[in-house]
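One protein chain is absent from this view; the other protein chains keep their places.
Let's look at chain A:
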Amino acid sequence: MAKEFRCCHWPNTVFDRAQQIPTVPGASEPRKSRLKKAPELPILERRNWLIHLHYIRKDYETCKAVIKEQLHETKGMCEYAVYVQALIFRLEGKIQESLELFQTCAILSPQSVDNLKQVARSLFLLGKHKAAVEVYNEAARLNQKDWEICHNLGVCYLYLKEFGKAKEQLNNALQLNRHDLTFMMLGKIHLLEGDIEGAIEVYKRAVESSPENTELLTTLGLLYLQLGVFQKAFEHLGNALTYDSSNYKAILAAGSMMQTHGDFDVALTKYRVAACTMPESPPLWNNISMCFFGKKKYVAAISCLKRANYLAPFDWKILYNLGLVHLTMQQYASAFHFLSAAINLQPKMGDLYMLLAVALTNLEDPENAKRSYEQAVIFDQCNPLVNLNFAILMYNQGDKKEALCQYQEMERKVNKLKESTAEFDPEMVDMGQKIGAALQVGESLVWTKSSKDSKIKQRPPTPCIQQQPLGSNQALGQAMSSAAGYGKIMHLPTGGVGLSQFSKPPSLPLEPELGPDETIANSSAIHDHERRKE
C-alpha cells in the first residue's frame, strides 16, 4: 500500500524517491537545475509544534527526545527547541543550565520578549532579584502591556523589600489582567506591611473576580478572623468549604471558630474530613484534642495532643495544651515537664509561667512557684488571672503584703479590661471576691458589672470550690482547668502570628480558658502563615 503512494504523481509537484529526508524539494525548483542542485535545508521549526504538544502535556521524556533529534538536525539552531529544553531543565531544578540555554536563545533571537522573560525568571529563581528586575525592565521596554512582566516585577520588588514599587507593578498587572496570583501577591505585601485592612480589600476584589477560588476565600476568611470579624470570616470560610469540602485550611479555621462557640461535635465532624486529607498535621490534632478537652474526654485529649506533639515536638502551643490538660488531670509532675519544655521553646509568655507556677504549687515547691509567678508578672500585660493566682499563693504563704500588691495589680487589669466589655469568668470573680475579703480590702466594686453579666447568662454548673483554706492551690488548679471546659468565649485573640498578639492588648477575654482556645486559634493562624509562605 505504501509503495503505491510513492509512485503516484502529485498534481503540482513530484516527489523525489531517492530523498529520504522528510523535506521535499521546493515547488519552485524545477528539474532543470540538475547539474548543481543544492541539498534542501530542513526548516528549522518543523517540529516545534510536536515539541510544544509534548511539553504542555508534561510528557517531558518524549519531549526531550524530540528536542534532541531536532537540535541534532539543526545543529542547535532551533530556538524553540532550546527554549523548551531550558524550560524542562528549570522544571527539573537545573536552573543554572537552563539559564545558560536561555542565554543561547537570546543570541539566536535577541528581540524575543519571551526569552528575556524566561532569563529573568531563571535569575529570579536563583535569587538574583536585582538582575531579574533589570532583565524584566528590558523586556517591558519591548512589550509594554504584558501582565506577566508586571506581575513578576512586582514579585521581584517584593523580595527586594521595595514594597511601594512592588505594589505599583502588581496594580499595573491587575489593570492588564486580573489574575488570582497577582491578587495573592498584592495581599501578601499588605500583610507584610502589617496592613490587614488593605489586604482584605485586595482579597475582596480577588474574590469578586473569581468567586470560586477556595484559596482566596480561605485567606480572606482567615484575615477577617484575625480582625475579629467573625460573621464575615465564617461566611467566607463556609463558601470555601462549599466549593471544596475537603479544604484543609478552611476546615481548620472554621473548626476553630466552632470550637470557640462550643460546637465541639460539629467541629469534630469537620475535622474528620481534614484528618483524612492531612492525617499528619500537628495543628489539626491539637484542635481535635481541644475539642475532646471541651467535651471533658481528657484521655482522648491527651492521646491526640501526644500525637500532635510527636508530629511537631517543637511546637510550644501543643506543649502548653499538654501542660494544661495534665494540670486538669492533676498529673502535676507530667504537667511540669510539658510546661517547662514549652517555656524552653517560648520563654516570653506570662501564661506559661503562671501554669508552671500552678504546677509547682501543687508539687509543694512554693519557692520555685513564687519565682515562676514573678516571671509571669513580668511578661504578662493584661491577664488578671496571673496576679490573682499569685496573690492566692502569697496569701497562703502568709505574705499578705505581697498578696495585696498583686491583688491591686489584678484590679487594675480588670478595670482596664472592663472598658472593652469583656465578660469575666464567674469562677475567677468568685475567687477574686474571696481573696479580697480575706485581705480585708472589702467588697471591691471591681466585679459588679461583670458579675451581673455573668448572672444573666446561662452557665453550666461550676464545680464547687473548697471554702477553706481560701483559694487552695488544689481549687485553683481545678478552676483553671474546669473553666477551660466551658469554652464559651466569643473573642479570639486577633494578633498576627506567634508572639505578636500577646504584646498587643486587644480585647483578650478575661477568662482562664483563654489558654486552649487561644492556642487553637494561634496554631491555625501559624499554620496558615506557613502555608502562605510556600
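Here is the rule we use: a contact is a pair of C-beta atoms (placed from the backbone, for glycine too) under 8 Å apart; a residue touches a chain by one contact, two chains touch by 3 or more; residues count from 1.
Simple rule for what comes next: contacts and distances are computed from a predicted model.
Only one of "AP complex subunit sigma", "Origin recognition complex subunit", "BBSome complex member BBS1" or "U3 small nucleolar RNA-associated protein 22" fits the UniProt record of the hidden chain, and that name is "BBSome complex member BBS1".
When you scan A:N152, A:Q331, A:Q346 or A:N389 for touch with the missing chain, the hit is A:Q331. Among A:K204, A:H261, A:K306 or A:K400, only A:K306 touches the chain left out of the display. From the options A:R57, A:K161, A:K348 or A:R412, the residue with contact to the chain not on display is A:R57. Contact with the omitted chain, checked across A:S245, A:N344, A:Q381 or A:N415, is made by A:S245. For the chain missing from the display, the contacting residue among A:K130, A:R272 or A:R412 is A:R272, taking the whole complex into account. Listed here are the chain A residues that touch the chain not shown: 1-2, 4-6, 8, 10-13, 15, 22-24, 26-29, 33, 36, 38-39, 41-50, 52-53, 55-59, 62, 65-66, 69, 74-77, 109-111, 114, 147, 176-177, 179-181, 210, 212-213, 242, 244-246, 268-273, 275-277, 279, 288, 292, 299-300, 302-304, 306-307, 329-334, 336, 362-365.
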